[in-house]
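For this depiction, one protein chain was excluded, whereas all remaining protein chains were kept in their positions.
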Amino acid sequence: MKVDKETVKGIAELANFRVEKKDEEDLIIGMQKILEMASALNEAETNGVAPMANPHDARQILRDDVCRDVEQRDSFLALSPLAANGFFLVPKVVE
Amino acid sequence: MLDETLTEQIKGIRDKKYSSAELTETLLDRIKEKSELNCFISTNDNILEEAKAADRELKRGGNKTLLGIPIAHKDIFCAYGTKTTAGSRMLENFVAPYDATVVSNLKRAGAISLGKTNMDEFAMGSSNETSFFGPVRNPWDETRVPGGSSGGSAAAVAARLCSAATGTDTGGSIRQPASFCGITGLKPTYGRVSRWGMIAYASSLDQAGPMALTAEDCAIMLKEMSGHDKKDSTSAQVAVDDYRAFLSRPLGKIKIGIFEPLMKELDFATSLVMEKTIEELEKIGMTFTGIDLPNFSYAIPAYYVIAPAECSANLSRYDGVRFGYRCDGPSDLKELYQRSRTEGLGREVKNRIMAGTFALTSGYYDAFYRKAQQVRRLIKNDFVEAFKKVDVIIAPATPSTAFRLGEKADDPKEMYLQDVYTTSSNLAGLPALSMPAGFVNNLPVGAQLIGNYFDEAQILSIAHQFQSITDWHLTSPDKRT
Partner (left out) sequence: MINSQWETVIGLEIHVQLSTKSKIFSDASTVFGGEPNEQANEIDLGLPGTLPTVNAEIFPKAIAFGLCIGAEIATTSHFDRKNYFYPDLPKGYQITQMDEPIVKNGCLDIELNNGETRTVRINRAHLEEDAGKSLHDAFPDMTGVDLNRAGIPLLEIVSEPDMRTAEEAVKYAKSIHQLVTYLSISDGNMAEGSFRCDANVSVRKEGERELGTRTEIKNINSFKFLKYAINHEVKRQISLIQSGEKVTQETRLYDSTKNETRSMRSKETATDYRYFPEPDLLPISLDQNHIDQIKKTLPELPLEKMKRYAKEHGLEERDAKFLSNDLELAKFYESCYELNPDSKQIVNWLKGEMFNRLSNVEITIKDSPVSPNQLCDLIRRTSDGTVSITTAKKIFGKLWEGQSFSVDKVIKEEDLAQLSDGSQLDDLIDEAFQNNPKQIEQIKKGKTKILGYFVGLIMKQTAGKANPKQLNDLIVKKINSLK
């Protein structure tokens, strides 16, 4: 599994990272090392094995449809680097 | 009181040998004295008030298990009104507006918090060197790492800055630092302890657990930390044992499984420690037998797909919009996202997000993510088979003793292999602990006990019996140097 510049660019786009020229090589190596660790998976014999997403065979428990008031709006908004009039703000998005 | 275990401190306060306030002040002095270890990211300014309140409650006859006991929390647990950073610049100024269930459970048991311990950024690392707040130093040798990611908690307990701390373990993050620092650390069964309020790394692997000097201390902590939590859908609806009460019960005939290939990989000194441990356990009536874990070698590859994949999604919320780091003056949305994330997250975290993102893309999902999930089932099945033959499995905790700061920083693969003995129990969801088992070149070495599902009581009991005939766990770095 070889990671190239194009792959890093595409993946960084999905993950929303900015790749400066100087960091490109580091990212390639970083990704490469992890994927090399992972590549040994190829050798595992997994025909007909159901994927396992969670260690237990438990089932989801369901919550009753009851509301709890949000009493912390102001403290939540205060966590935001930029908020005004009750809104979180981001640079103007053109739809 | 500094050298006392959690169990002894509980008794010390109960018996009025000293007050919670006195204990707290002693510990605060000790933390200051040992500040070069860099165990804490933040300390609790109100703790003396809380200690005094606990003393008043004690006077009124309060009998909560941990009443007035100062403990420390890994900085991955949200605690209301306190900074919770996960070791990241991204959350440098994040003040949590709620308590993690682990935090509230321990509070409910009367514990007070000294502060938040240092950790690898978002729990991604095995040396504590990826922390935005600088590395933690190993109290046994300050040129060495304490292990990670719960390195701050491990070093704090080892250096006697507190008698118990919380940690989290995704691939070995409690057991490896416990081994490196010569303390006892338990990763419970997946779902035993609620993950609510615990900042996620890899949701299906993350599990919180206690780190303390002794198995008995861990038993006390675990009971208070555990239990079903409606807020965490993956927390188990299984009754919590009185782990401490189990400790003194006769164990009966315990059969311990050994997976030979693991022992053969060890260097000579470490394998001697393991042999010695097995001998000690035989002395207290355990028998040993070989087991087969045919897919064990796939644990690391599977782990390095599943953990990065889950983290790639779990860390998407760090976008500079609602909380956390936001870059200066972004000109558009894309720049806001990209720069906030690139500047706010460290290198190792970015590497894992990148690899995980890749493993989930449509062209590679089957070969990586799906395959890893299949392997995960095979690994679990191997353990299920093994536990038909044996009660507990013994394994090394780490492939080496604590290495030097910077030693493996440029060799991520070596770093990743730190988890070689630990990740399989995360993948299978099994409980496992690391207990001090000896020293190699004056550095502690841990042995690992892996238990069956929800059978923390058993591995804690065995560790407790082991600790009743050994004193590795009571050796303090101060006394040896």
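Going in written order, the chains are labelled A and B, and every chain counts its residues from 1.
By definition in this document, a contact is a pair of C-beta atoms (placed from the backbone, for glycine too) under 8 Å apart; a residue touches a chain by one contact, two chains touch by 3 or more.
Values in this document were obtained by computation on a predicted structure and should not be read as measured data.
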Neighbouring displayed chains - absent chain, whole complex: A, B
Chain not shown: contacting residue from B:Gly197, B:Gly346, B:Pro412 or B:Pro436: B:Gly197
Candidate in contact with the missing chain, chosen from B:Ala86, B:Ile254 or B:Ala302: B:Ala86
Given B:Cys78, B:Ala158 or B:Val193, the one touching the chain that is not displayed: B:Cys78
Residue touching the undisplayed chain, where the options are B:Ile10, B:Ile47, B:Ala96 or B:Val145: B:Ala96
Absent chain, residues of chain A that touch it: 13-14, 16, 53-54, 56, 58-70, 72-73, 76-77, 79, 84-95
Footprint left on chain B by the chain that the document does not show: 77-78, 84, 86, 91, 94, 96-98, 100, 195-200, 202-204, 230-234, 309-310, 312-313, 315-317, 319, 321-323, 333, 337, 357, 360-362, 365, 369
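Note that only the chains that are shown with their structure count from here on.
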Centre distance in Å when chain A and chain B are each reduced to the mean of their C-alpha atoms: 23
Chain B contact footprint on chain A (complex, rising order): 3, 7-8, 11-12, 14-18, 26-27, 30-31, 33-44, 46, 49-56, 58, 60-61, 63, 72, 75-76, 79-82, 88, 90-93
List of chain B residues in touch with chain A within their complex: 94-95, 97, 190-191, 204, 230, 233-234, 236-237, 295, 297-298, 300-302, 304-305, 308, 312, 316, 319-326, 330-339, 341-342, 347-348, 350-355, 357-359, 361, 367-368, 370-378, 380, 412-413, 416, 427-430, 453
